[in-house]
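Omission of a single protein chain aside, the complex is shown with its protein chains in their original locations.
When the chains are written out, they are named A, B and C in that same order, and each has its own residue count from 1.
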Amino acid sequence: MINAAINKWLLAASMGLSAWAATASQASPALPVLEPEVSDVATLRLDVPHRFFTSGWDGDSFMIFDGDSGKMEGSIPAGYISNLAIAPDNSRFYVSETYWTHGARGDRHDLVSIYDAKSLHLMKEIRLPGRALVSKVQNFDINASGSRAYVYLLQPASSVVWVDLKQQVVAGTVEIPGCALVFPWGEQGFSSLCGDGSLASVSIPESGPAKVTHTRPFFDANKDPIFDDSFVDRVTGNAIFLSYSGLVYPAKLGFDTVVDKPWSIQQAAGYAAAGTGVQELAWRPGGSQLAAYHKASGRLFVLMHTGNYWTHKQGGTEVWVLDTKTHALLSRFPLRPAPTSGLGDDKAPYYQSMGVSQDENPLLYLLNPEGNDLVMDAATGELKLKIESAGGHMVWVPGY
Amino acid sequence: MINAAINKWLLAASMGLSAWAATASQASPALPVLEPEVSDVATLRLDVPHRFFTSGWDGDSFMIFDGDSGKMEGSIPAGYISNLAIAPDNSRFYVSETYWTHGARGDRHDLVSIYDAKSLHLMKEIRLPGRALVSKVQNFDINASGSRAYVYLLQPASSVVWVDLKQQVVAGTVEIPGCALVFPWGEQGFSSLCGDGSLASVSIPESGPAKVTHTRPFFDANKDPIFDDSFVDRVTGNAIFLSYSGLVYPAKLGFDTVVDKPWSIQQAAGYAAAGTGVQELAWRPGGSQLAAYHKASGRLFVLMHTGNYWTHKQGGTEVWVLDTKTHALLSRFPLRPAPTSGLGDDKAPYYQSMGVSQDENPLLYLLNPEGNDLVMDAATGELKLKIESAGGHMVWVPGY
Amino acid sequence: MSKSPIDKIGEQLTRTLAGYSSRRGFIAKLGAVLAAAPLLPLLPVARAATATAPKTDFERNAQTKDDTKCTYWKYCAADGVMCSCCGGGSHTCPPGAEPSPVSWIGTCLNPDDNRSYIIAYRDCCGTPVCKAGKSCQCDGADRELPTYRAPLNNDIIWCFGNASATYHCSTAALVGLSGT
Partner (left out) sequence: MSKSPIDKIGEQLTRTLAGYSSRRGFIAKLGAVLAAAPLLPLLPVARAATATAPKTDFERNAQTKDDTKCTYWKYCAADGVMCSCCGGGSHTCPPGAEPSPVSWIGTCLNPDDNRSYIIAYRDCCGTPVCKAGKSCQCDGADRELPTYRAPLNNDIIWCFGNASATYHCSTAALVGLSGT
C-alpha cells in the first residue's frame, strides 16, 4: 500500500519533471507504456505436491524448493547447527536453533522457533535449556500429531527436552545416559540409539514420570554401528535401522520395542554380504544423510559407493532401491554424469544426502556438496531436473 | 596446563590398560615412541613484514595472512558488513561491526570492537549509535596517531560518529549532509566525498563544535564520479582520488583542502584519455577495491580491464602501475594465467580487489571472487605465491 | 503535528534521494554547510531513450522473458541476489521478508518498446541472505554511482525502516517512464 503510493508519487514526479511524451514518441509508439509495479510480498502455497527443504550452504537458512519446477519457494531463517520439523498438517515449521547474541560470542540462546507456513512469519521463540550441537536429522523431531517436539541435548547429560507445541512451552527433560537422538513413535514416545548396541524407548505421559525401557543389545556399536541417519514412521513406530556394513534391522518401536533379524543389502543385490575389513572392497552405504525411506511402499533408498570399511562418510555414485518387505533389490540408479577417466575434474559424482517425497509418485532429491543437485523419479531413476545449488547436506520432506 | 595434565593422565591410563610394549616391539623398535603433545594456543607475531588482512568469503571474519609464506596467521571475528582498522603501532585491531541478537533478527548492536593484536582476545566492545551498512573500506578509519576512530553513519542522517579510542567511548557525531565516507588527515580531521562533486572537510577539536568547510565542486558526480575506493595518507593528508573514466585528482586534505588538476591514467599509458561513452571501448579501472597506493613511493596500482563506460565494477585483467608524482605509467602486469579462448571456463581472470604493502620492497595482494588469489612483487609483477582462497573482496595492510 | 500519508511519502522519497538526511535537517544543513554547493537534483539524472542512442553493454544483451537471469532488462543497475530466484518475483519479496520502504534508483531500457523506465530497487529485508545459486547473483552497474550519491548506489544495504536491516534479496519495481 505504502509502496504503491510511493510508486504513484514517483511516477507523477517523473512525469511532471520530464518531457516523457517526447521520449515515448521516439520509442515504439505501437506498444503501450508499461504500467508501474507494486512492491509486494509472496506467500507460500500450501498445496505443492513435491516440496522439499534443504539446509543452506552455510547453514543460516533452510531453503524450500518445488521439486516439480526446481524453483526456490522461499527460505526459513536458521541459527547455528539448526534442524527443521514440519507440522503434519503443513501449517507450521519448527526450527531448533542456537544463537549467540554477538555472532560467535555473547549470550547463548537455544530455541525452538515456530513459523507460519504460509507467511513464513516468526510466531514464537521458545527458549530451551540447551540443545546438542550435532548436525543430524534425528536430533530434533515431533510426535505423530505434531503436538510435541523432542530436542536432543548432550550437555550436561545425554537427554531429551520435550516441548509442548500447543502451550508453546518446555514441558520437561528426560535423561538417556549412553544413548542419543530421537526416533518418535505415537503421541508420547520416542526411542534412542545407545552405545551398548541397544535401543532405549521412552514414554512420557502428559503428567507423571517418564518410563524408560531398553532392548537387549542387538548390534555392535564399535564394530558395525547403526547409522544415526535411520528412519521411523512416527505414526506406526515401524523403523528401519541401517548399519555401516549394510545390514538392515527392521524394528517396531514402542514401549516394548521389537527388533527383527537383520538382512544384507549387498546380498539383496546378489553380492556377498559386506564385512568390516579395512581392505575388503565392496559396495557400501555412505554419505551424510545417506538414505531415504518411502513409508507407504516400504522402499529404502541408499547412496552406495565402492570402498573398504570406514568409508561410511563417502557419498554415493549409485542409489540402490530396496523393498524392505521382501528384502529385494528393486533398482540401481547410477548418478549421472558418470566420469570417464576418474582423474582430476572427472571424478565420480559423489552425492552426500538424499530425501524422497512421501506421495504415490515419489521424487528423489539428491544433494552434492558441489551443487549440481538432482531431482529423480524414484520409481524409474529418470533424471527430472538439475538444480544449480539446492543447498547443504540435509533434506526434509513433508509428511514424514 | 590442564590439557598437558589430561594428556599425561590419558597416556598413563592407556599404558596401564594395555600391553603397549608388545605392540611397540612389533613396530619399528629403532625409532623412539612419539611424545604426547600439549594442546596450546598460538599468538600472533608482531614483526611480520608482509602481513595482509582480507574479509572472509562469507564476511563473518577477517583473515590474517603472511604474504611471504602465504599462510594464514589467524582470523578476527566480524559481524555484519564489518570493517577493520589497524593501530599505527600494530598493537590493536579495531573492528566496526553490527550484530542482531538472533542472527538476522532481534536487537541490533552496532559496535567498535577492540582486539589485542598478539592474543586476538576481545578487549572491549564500544556501542555505537549506528553505522552505515555499506561494504566500503573508507566507511571506518582511524586518525594519524590511532587515538580516534571515525565511523560513517547513513541513518537517520549522513554523518560521522567519532570514537575516543583512549577512553574507549563514543565522543560525538558530526552531520555531513550529501557527503559520505571518511578520509582522515592528521589528529583531528577527516574529509568526505560529496554528491555535488566537492569534498567536505571536517575538523573536530577535543572540545567545542566541529568545523566544516567545502571545496568548490571539482568533478561531476553523475557523469564521471570519483570511486569510493580512493586514498589518503592520514599523516600528511596527501590524497589520490580516481574517477570512473580514469582521471587522477591529487589533493592535499586538511581544513583548507586543495585539489589539483586531474590527469588521465590512459594518457599516461600512451592512449587517448578515456571518455564516458557507453560504447567507447577503452582500458578502464574497475572492480571492488580496485586500486592500491604505496605512500612512500607515490605509486598507484590500478586493476584495469577493457570495456565500455559503466563497467566500473568489472574486475581487472591487468595491474597498471603509475607514478603519481610524474604522472607516468611505470608498468603493466598481466594477471596470469591468461585465457586462451575467452570461452566458458577459459575466461579472463578478473581480479576484484587489491592491496599493497607499505614497506620498501612492497608486495601486491590480489583477490579473485573465485579464489586463486595472488601475491606479486609490486616492483616487477613477478608472481610470488598463489593462495587457494584468501578471502572476500577487501584487503587491508598495516602501516596505512 | 500529524502528517498526511502523502507528506510522509514525499518526505520518505526526499530522504531517499538526499541520502538520508531528514528532510528538515537536510534543508537546514544545506543552508548552513552546502551554501556553495548546487542543490542536488530531486530526481536522478535521466537520459534520453531514443532508438539511435548508443546502448550500454547491459542494454545490448537485455531480455524481457526470464526474470531469474541477470540479463533481465530491469536489472540494469541491480546488485545482489535477485528475489525472483528466492521465492519472490522481480518486484515481489519472498515469503517472510519485508520490502524496504526506501530504494535505490536505476534507469533501464526495455528492449521490446525501446523506452527507458525508472526502476526502484527495493531490497527485501529482515531474514538471512537468500542462498540462490551464483547465476542469480547479479551486479548491474549501468549509471550506478558511488556511496555519496546514495540514491543511485547499489552497494548500500537498502534496508532502512525495516524491523531488521539484514539483507535477503533485491527486487526491481518499474516506477514509470524516464524523462529525457
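Keep this in mind: a contact is a pair of C-beta atoms (placed from the backbone, for glycine too) under 8 Å apart; a residue touches a chain by one contact, two chains touch by 3 or more.
Note that the structure is a prediction, hence the values are computed from the model and not measured.
Interchain touches from the omitted chain, evaluated on the whole complex, reach A, B. Considering the whole complex, the residue from A:42, A:144, A:193 or A:348 that touches the absent chain is A:193. Which of A:45, A:108, A:121 or A:386 touches the hidden chain is settled by the complete complex: it is A:108. Although one chain is not displayed, chain B still touches it through residues 2-3, 5-7, 9-11, 13-15, 17-20, 22-24, 26-28, 31, 33-44, 56-58, 60-61, 63-64, 71-78, 115, 118-121, 371, 387-389, 391. Mapped onto chain A, the footprint of the missing chain covers residues 80-81, 98, 100, 103-106, 108, 132-136, 139, 154-158, 175, 177-181, 192-198, 200, 212, 214, 216-217, 221-222, 225-228, 277-279, 307-314.
Here, only the chains that are shown with their structure count from here on.
Distances between chain centres, each the mean of the C-alpha atoms, put A farthest from chain C.
We define each chain's centre as the mean of its Cα atoms; on that basis chain B and chain C are separated by 27 Å. Centre-to-centre separation between chain A and chain C, using Cα means, comes to 37 Å. Counting partner chains per residue, chain C has residues 127-128, 168 touching two or more of them. Counting partner chains per residue, chain A shows two or more touched chains at residues 58, 60, 77-78.
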